[in-house]
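Before any comments, here is the structure.
One chain of protein is taken out of this complex; the other chains stay put.
== chain A ==
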Amino acid sequence: MITLKTFRNRNLIRLDSSHDAVYTEEHTFYTLKIILSGTATCRFGKRKVQFYPDSCLMLSPGSKSETSINSDQGVESVTISFSGAFLEAFVKRFSIPPEHIGGGGFSESLYPVSSDMRITILHLKKQLERGTGNEELLNEYLHHSLFNYYTVFRREVLLRMEKLRFSKATTRAEVMKRLNDAREYISSNYNRNVSLQDAADIACLSVNHFMRTFKDAYGFSPHQYLIQLRLKRARYLLRNTRYALNEIVSMVGFECPSSFIRLFRNNFMVTPLKYRAAKTGVLI
């Protein structure tokens, strides 16, 4: 099911709910995509990313994207396009430096979703489902979605960039962009065998240089990052789906259930099944 809403100020919202679909879109403006449940594959430019409810995707004006959904769980997604004038007013209001927008600012990538962003978008969805036609109110939600995204972008890119040990700001920005590409690659392929060499190749950095700068920016080595991501996604699946533990173990890319259980327990101080029982009340 698709709900489309075009605003007088040319902002656009699209709600999708589906089990099986492929759709392509051309984006005239900066576009934010978020998945509320399930998982989807998204192609844009030459990239292909696996999209989960823990991440959002920002696409640049002029880009095309293809979203593929094939899931026994229903997949709900929200797409918001911010018109040029709307974005300009936003940037002015918060005195955001122009280099944070054009040159890699709102650049195409996957970023983590914050609780505030998720809540704003859920409220917006509720208003649309209720048939609220007041654009002034709906634009308030769009303004806050953009603000929530910018908060995440600041935290995930601008502040991490400051942690890189290069004296020139342009070098920091370039290395951060490459690290972000590698992080996105790890995140999209997290359940396969991701090699350090492949990730370093994506970043166009030597393995040693990549490992050191990645740790400076993210506080984890690439390997630790991958393990943490697998554990967090396994935890999400334990809480939100009914897949058996062994299935989840292989879905998130661990080979052996016993090492998964040990890592899970060491990280979250609880075994996976006890965690599921506590969160869902289901004993399996």
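Note that in this section a contact is a pair of C-beta atoms (placed from the backbone, for glycine too) under 8 Å apart; a residue touches a chain by one contact, two chains touch by 3 or more; residues count from 1.
The rule we apply is simple: contacts and distances are computed from a predicted model.
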| item | value |
| --- | --- |
| Chain excluded from display, named as in UniProt, from "Phosphoribosylformylglycinamidine synthase subunit PurQ", "Aldehyde dehydrogenase (Acceptor)", "VOC domain-containing protein" or "ABC transporter permease" | "VOC domain-containing protein" |
| Contacting the left-out chain in the complete assembly, out of A:Asn9, A:Thr39, A:Ser68 or A:Gln127 | A:Gln127 |
| Touch with the omitted chain, as defined above, among A:Asn11, A:Thr31, A:Ser77 or A:Ser187 | A:Ser187 |
| Touching the absent chain when the full complex is considered, from A:Glu76, A:Glu156 or A:Asp181 | A:Glu156 |
| Contact set of chain A toward the excluded chain (per top definition) | 54-56, 110-116, 119-120, 123, 126-127, 134, 136-137, 140-141, 144, 151, 155-156, 183-184, 187, 218-220, 225, 228-229, 232, 235 |
